[in-house]
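A single protein chain has been removed from this complex, and every other one stays in its place.
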Amino acid sequence: MQFTAHDISLLLNGTVEGDPAATVSQLAKIEEAGPGCLSFLSNPKYEQFLYTTNASVVIVNNDQLLTAPVKATLIRVENAYSAFTVLLDKYNTIKLDKKGIEQPSFIHPTAQVGEGAYIGAFAYIGQNVTIGDNCKIYPNVNVGDNVTLGNNVTLFAGATVYFDCVIGNNVTIHSGAVIGSDGFGFAPNPDGTYTKIAQIGNVVIEDDVEIGANTAIDRATMGSTIIRKGVKIDNLVQVAHNVEVGVNTVIAGQAGISGSTKIGEHAVIGGQVGISGHLYIAGGTQVSAQTGINSSINEEGQVFGGTPYMPFKEYLRAHAKLRRLPEIDRKVYELEKLIEELRKGTAKE
Amino acid sequence: MQFTAHDISLLLNGTVEGDPAATVSQLAKIEEAGPGCLSFLSNPKYEQFLYTTNASVVIVNNDQLLTAPVKATLIRVENAYSAFTVLLDKYNTIKLDKKGIEQPSFIHPTAQVGEGAYIGAFAYIGQNVTIGDNCKIYPNVNVGDNVTLGNNVTLFAGATVYFDCVIGNNVTIHSGAVIGSDGFGFAPNPDGTYTKIAQIGNVVIEDDVEIGANTAIDRATMGSTIIRKGVKIDNLVQVAHNVEVGVNTVIAGQAGISGSTKIGEHAVIGGQVGISGHLYIAGGTQVSAQTGINSSINEEGQVFGGTPYMPFKEYLRAHAKLRRLPEIDRKVYELEKLIEELRKGTAKE
Partner (left out) sequence: MQFTAHDISLLLNGTVEGDPAATVSQLAKIEEAGPGCLSFLSNPKYEQFLYTTNASVVIVNNDQLLTAPVKATLIRVENAYSAFTVLLDKYNTIKLDKKGIEQPSFIHPTAQVGEGAYIGAFAYIGQNVTIGDNCKIYPNVNVGDNVTLGNNVTLFAGATVYFDCVIGNNVTIHSGAVIGSDGFGFAPNPDGTYTKIAQIGNVVIEDDVEIGANTAIDRATMGSTIIRKGVKIDNLVQVAHNVEVGVNTVIAGQAGISGSTKIGEHAVIGGQVGISGHLYIAGGTQVSAQTGINSSINEEGQVFGGTPYMPFKEYLRAHAKLRRLPEIDRKVYELEKLIEELRKGTAKE
């Protein structure tokens, strides 16, 4: 794919400064870009690279001042960063525009597949599955019986969706992610063994959700584990049975949410955070990386850190002092001795 | 599948109160159940829902008193909760009763497959594999050369069992779990590179074990990594080479057990716990979530928390005070000043 500065300026509603016929075929960072690359400058910290870059075309803000000569052709737009992300997205959409059904794949005769689908080789589509339009099912993906996928769903290679789960529109699930595995439910017996509690619920994933590689979301014991509209979940995250994650909440890599916990809207859960079961986490809560949440958070919009958790600022203050604890301990010991001496002294008098 | 209250009462050895012909086709929680649903009441906290539920049939304890009129047909049994879990299990058994060999699948001519098997499309069964009766091998599962599976083993879609591993009866392994990958063993060289130590052992999983989605259990360097009878392991757990997990021990999500550590029987390891290598963890030990265990635990049945770990109650007390540490530090500073003043004062006199 090759584009001229002129083509791109039309797409972005921008103004060309330099050679409108300059061609580009790749996107790159301004400090790494070579000839034939399109780049952008948004952060003033990188302005120096504007004068040294080998990029053929650079997108800049309308108000960008030039303090030295520039080799590259410039395209001026309102917001260079967001213009560039629009191009990234277009680039990816064209690049990943697979269509058609590769063989051998397995599509159960009772399954319904919408228009514009890509189904890779060795993908498995079970009984009574419904797949919307423009879905991309990469190779070795498993879609279990009775699953429903909306429109524009992408399941990357090796993702698994267990039977009965429901997935909305514009959902992307990365490789190795497992949706709908059994919740971890076992009833203890008097002899020390455990009896499995059958997990007959499902997972419901609403529209506009993205789920990272090797993340696991367990099906509910009964009812549904629910991932609400707009949620973004990173890699290797554990979401246990009957959890509900609120609209637009973001969960970073390797975090774990225990069973039946409900997280509100617009929360931000850091990497490697652990949240105990049967809790309520209020909307807008922000939890810093590696924090352990062991009780419900009812007030919205607070920030926490530590295990067990505390308000983030207190956490920072307390842990800053932790390093001084051996010295504090020693001082207390010395104070005890001093006071003992003083008391003896006073007693003598 | 549709059942009458009468059918179910026979199955559970219960007594019908209401219409024995009431039919149900689904299981649901009492607070969410609609017409055609079977539910149960066990926890007195939920009794209110008994009088408002739209469930067609509700299982209750024999001694359940009614303080208002009930629309649903009741089935009275000794223990409503355990009766309901029996039904959940029957429901799941019927639902997941797949049989037969889908095509294309790969079964090496030297492999032996027992009776009643389900082998999904794109499943791979290697050389000299032995599979017992009534096993379910879902699509895209890999069973490496020389692996032995007992009876009633379920490997969900995309699970992998490396060569030479041995799996007992009634074992369930969820999607994405990897059994028998190489242990992490490398010998350092003087030039800073590492030489891999070949990992020629295997993994042995005894009867009645369940292993969660995307969990990894490494093969032993030599000998076996052993998961004893009745162990339950959640999702995304790391079990390193030559580890042994004792009978009926439970390991929650994202916990990690380092190489050569032995865990006793009936232990409970919380989520995101880390246990160092070459340790012994006594039977009945309970470790709370996110705890770090860096030395052996020889006394049975204790409870721990914290990183590094300490007895759980001490952990709670210490961390409760952690928040006060900046104040303690300030007070010590003030005490030092006061004592200095007192000493000067005393000295003067």
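Think of it as A and B in the order they're written, each chain with its own count starting at 1.
Here, contacts are C-beta pairs under 8 Å (C-beta built on N, C-alpha and C of every residue); 3 or more make two chains touch, one makes a residue touch a chain.
Source: prediction; values computed, not measured.
Note that of B:G34, B:P104 or B:G301, the residue touching the chain absent from this view is B:P104. Within the complete assembly, A:G158 is the residue of A:G14, A:G126 or A:G158 that touches the hidden chain.
In the complete complex, the residue from B:C37, B:V209, B:V231 or B:L322 that touches the missing chain is B:L322.
Residues of subunit A in touch with the missing chain: 27-29, 32, 82, 85, 88-89, 91-92, 95, 102, 104, 120-122, 138-140, 156-158, 172, 174-176, 208, 210, 212-214, 230, 232, 234-236, 247-248, 250, 252-254, 265-266, 271-272, 289-290, 307, 319, 322-323, 325-326, 328-329, 332, 335-336, 339, 342-343, 346, 349. For subunit B, the residues touching the chain absent from view are 104, 106, 122, 124, 140, 142, 144, 158, 160, 162-163, 176, 178, 181-182, 184, 186-187, 192-200, 214-216, 218, 221-223, 236, 238, 240, 254, 256, 258, 272, 274, 276, 290, 292, 294, 306-308, 310, 314, 317-318, 320-322, 324-325, 328, 331-332, 335, 338-339, 342, 345-346, 349.
Everything that follows uses one rule, which is that only the chains that are shown with their structure count from here on.
Rounded to a whole number, the gap between the C-alpha centres of subunit A and subunit B is 25 angstrom.
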